[in-house]
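Complex shown without one protein chain; remaining protein chains in place.
Moving on, here comes chain A:
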Amino acid sequence: MTSMIKMKKVFKVYKNGVTALNGVDVNIEQGDFVYVVGPSGAGKTSFVKMMYREEVPSKGEVYINGVELGTLKKKDVPFLRRDIGVIFQDFKLLQRKSVYENVAFALEVIEENPKKIRRRVMNVLDQVGLKHKARFIPAQLSGGEQQRVAIARAIVNNPKVVIADEPTGNLDPETSWGIMRTFEDINSSGTTVIMATHSKDIVDKMKKRVIAMENGQIVRDEQQGEYGYEA
């Protein structure tokens, strides 16, 4: 097994003085499926932001695929991010662009061959069940549908790692399971999946690795773990 993500004694103190990460050590192997759980404000989002360098640690080291991000040159950050698909907690969709354009955007800005873009985008939209709404703009979609657009954009590039921050938060149970199947699919094809969630049902049924965070620390890390908090 090769290590995909490794953190050594990572601290994050934001400018306003809040300590979001308080000495995090972790190792995630290539092909792992990991749930990150814990109360609101525990540091889950901050934890995953370290991985694609949206935030940099105040102290400690983060390795992605063996590369320490502190040594990464600024011009190489885009290439790190191309290997990591992120579903943001707030989706970050372009409100004036259609569903299709939002997904295609992720391929266009990394200068993918235009001929491939169309086919690839229609494929992922099919995968998340939004093919029929390709021409809608985000404002015309439900919260769950918007989330699926965000998922489609994150996986359209076949990244090595998919990070999902609360991907099922707004979804009805049935759609949630649909999305979980999508994640299982991409995980079984070798993609590492990291998912921060508050969904007890899903975590308990899937029996995957669970990392529990509280006050910026990892308080529990179990293979085939459980959610461990009241729903």
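Note that contacts are C-beta pairs under 8 Å (C-beta built on N, C-alpha and C of every residue); 3 or more make two chains touch, one makes a residue touch a chain; residues count from 1.
Heads up, the rule we're going with is that contacts and distances are computed from a predicted model.
Q: Given the options "histidine kinase", "Carbohydrate ABC transporter membrane protein 2 (CUT1 family)", "Cell division protein FtsX" or "CoA transferase", say which is the protein name UniProt records for the missing chain.
A: "Cell division protein FtsX"
Q: Which residue, A:59, A:92, A:118 or A:132, contacts the hidden chain when the whole complex is considered?
A: The one listed residue touching the chain not shown is A:92.
Q: Tell me which of A:4, A:28, A:106 or A:171 is the one touching the absent chain.
A: A:106
Q: Write down which of A:114, A:173 or A:190 is the residue touching the left-out chain.
A: Looking across A:114, A:173 or A:190, the contact with the absent chain belongs to A:114.
Q: For review purposes, identify every residue of chain A that touches the missing chain, sorted by number.
A: Against the missing chain, chain A presents residues 52, 54, 74-75, 78-82, 86, 88, 92, 94, 105-106, 108-111, 113-114, 153, 157.
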